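The complex appears here without one of its protein chains, the remainder shown in place.
To keep things simple, chains are lettered A and B as they appear, and every chain counts its residues starting from 1.
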Amino acid sequence: MRNLLHDMNPSVKFVLVTVSMLALAFFFNPWTPLLFWLGILLLQLTMSRTKWKLWLLFMLPFSIGAFGYLWTTVVFGADTGGTVIWSFAGIDVTDEQWARALSLALRVMAFSTLSLLFAFTTDPVKFIMSLMQQLKLSPKMAYGIMVGYQFLPVMKDEFTQIQQAQRLRGAEMKKYSWQRLLEMRRILIPMLAGAVRKAERSAFAMEARGFTGEPRSAYYRPVRIGRTDIWMSGVFLVILLASCIGGSWLS
Amino acid sequence: MPEEIFSLTDLSFRFPEDDEKTLTSISFSVEQGERLVISGPSGCGKSTLLYLLNRLYPDNCDGLVDGEIRLFGKSADEYAPGEINHRIATVFQDPDSQFCMPTVEEELAFTLENLHAPLAEMEPRITTVLEVTGLSHLRHSVIQSLSGGMKQRVATACALIMDPEVLLLDEPLSHLDPYTAKQFVEWLEELQQQSNLTIVAVEHRLDSWGTFFGREIQMGCNGAIDADHPFIPRLPVSFPERQSSCQSEVALQTEKLSVTIKDRQLLAPVSFSVSRGEVVVIAGPNGSGKSTLAKSLCGIYKRTTGKVESDGIGYVPQSPEYLFLTQSVQQEVAFSGASTPFELTQLMDSLRLEEIQKAHPFAISHGQKRRVAIAAMLADKRPVLLMDEPTSGQDTAALLELFALIDQRAKEGATFLIITHDMEFAASLADSVLLIKDGEMTGKFAAKDVWQNDKLLEQHHLLAPKGVSRLAESFA
């Protein structure tokens, strides 16, 4: 039971997440995203091995974002009519506006939870391999992405080293974001020049081992679609349908 | 009669961006079971030649080929992309950029999938190649967590799993320290004896290879073959003798300097002092804290305890371009604004940077980049210079130039602390050697006391410099 979400085929999960998200975009009542959000949470609570402390840490910025969304939609909401339910600092908030603001904020929460469900239960490498095997992503792209993924720690380290070396030269960290964005160019040039070099070397190494970008005839570790995927797709769709219909009925 | 593997006739090659040819009138052939090394200075086109043999070129660079390349008796153009690569396998120089999968097993499987090997064959082939190469214990290891030497072995295993007839080696030792390089060559020697592979290598430092090769083709700077003869084992680069330029004043003094990051002590308290004009070599195994010491001395890392008194400490990283902030050599040296225009002109002059002062600091040679970095540090009034692995990947000419550069600056009062694994280089330059192990300083020794102390060298994964007896005599 606790493995179900982890065992799902990443491509199937990816498609389900995308479909759910697009479907939710049609609903502006607060109940649909709320129901969906709770449904997804329940799913993750029962069918995954999630480190919830880490989950909360990731969820924090989204919650802040959702709050920001809530109040901007209240203050800058489109004129929708409806009865004024409360006033604050000269701004009248109608029930319709409040419902919409709540809906959008909850949508942010629902999307974020859905994304985290994917992130916490999917192995990145398996995801790319599955995109190639199930969704026919070109092997050139798939293994190209894999190279980038392998280089991530190396490049992060390089980033720090360049930053340190340049600080030694007297290139100080600036206070404002836009200044730092401008300063970023100095770190970017050596980083990108190095990336060009690494890209060529890696591509050569792959080609020297017979990689041509042609589709492969057999996989050492095939990623399959199994019965779990059919069942889990059913569960996802039930949650989605229930929240769409239930939400519309409740509001 | 042995089978002919490669045969090149009057081959020349030009990159579309260049006006001049990179390779001109190259003719030679290679027979089965040969161990050939192609040598020559950096930039002589030897890697280009290798890439023509495994068909990475001309397609990858749209280069223009004249003359004929025959691989296994067939013209090179007749092979489809990738067709030749399982017969001619290659190991490249950079251990960090040869892999696309996370673990050793997956990387080997990637190679087999490229060859369209049937699924049933994959598992036994992986097991076999790991046994043959002695890497079975690393099967599930994450490649990026392995050392450079181990990565090169994994790259070799990936080449061998294809059952190639020829193994091409593109300066496979250039990113390894001499200790690791020696182990790699011994390991390769054993493998070759079992498999009788044909080996064609490109290399500019032949001394690490002992008697591995049977034949050598020397290339000149003009991209043509200078000589083709049986291989003669080489001695390491012999550096000129050097007079110590130590002065009596102290240039750098540390007391109980230590570094702890995130509750991990990377460097236990160290205390030592360095005189003006002194050349100190910092040596020790990989990950022993050499870079931590360097970075804490120049202030990149915060020191947890202790203090450092100095005239001003500069830092030249292994990749000097990390330091560069501007678009021209001139601006780069002048960046800090700490020197007068007169001082700058003098500095540019003495480091031979005048002729390239308008050039982009990224577009010059590695040796020039390092001179720019040193000039920038000196112009910023940092007369104590820390250099991180300046010898890595350098050919003979570059090493001699580096030697002369350090010697000259030291005579003029600069102080050097050099992190290096290259004990020949160290023996030629160092006044003293600072040995580090497991984040602790073993001590700062007079250089001549270290070279003959085999136990001390072994403990710090160092090879005694070859020709040490000559040095010992000259010291006496």
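Note that a contact is a pair of C-beta atoms (placed from the backbone, for glycine too) under 8 Å apart; a residue touches a chain by one contact, two chains touch by 3 or more.
Here is the rule we use: contacts and distances are computed from a predicted model.
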Omitted chain, identified by the protein name its UniProt record gives, among "ECF transporter S component", "Fumarate reductase/succinate dehydrogenase flavoprotein subunit", "Heme lyase CcmF/NrfE family subunit" or "Malonate decarboxylase alpha subunit": "ECF transporter S component"
Omitted-chain contact residue, chosen from A:45, A:84, A:181 or A:238: A:181
Selected from A:145, A:171, A:218 or A:237 as touching the chain missing from the view: A:145
Sole contact to the chain not displayed, among B:27, B:60 or B:75: B:60
Chain A residues that touch the omitted chain in the full complex: 13-14, 17-18, 21-22, 25, 28, 58, 61-62, 64-65, 67-69, 71-73, 76-79, 100-101, 103-104, 107-108, 111-112, 114-116, 118-119, 124, 127-128, 131, 138, 140-141, 144-145, 147-149, 151-152, 155-156, 159, 177, 181, 184-185, 188-189, 191-193, 195-200, 202-204, 206-207, 211, 213
Positions on chain B where the hidden chain makes contact: 15-17, 59-61, 327, 360, 362-363
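As a convention for this text, only the chains that are shown with their structure count from here on.
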Gap in Å, rounded to a whole number, between the CA centres of chain B and chain A: 41
Chain B - residues contacting chain A, complex: 51, 54, 56, 60, 81-82, 85-86, 89-90, 92, 94, 96-102, 106, 109-119, 122-123, 143-144, 155, 158-159, 162, 168, 295, 298-300, 314-315, 317, 319, 321-325, 335-336, 362, 376, 380
In the complex with chain B, residue positions of chain A that touch it: 125, 143, 146-147, 150-151, 153-154, 161-162, 164-171, 186, 189-190, 193-194, 198, 201-212, 214, 216-221
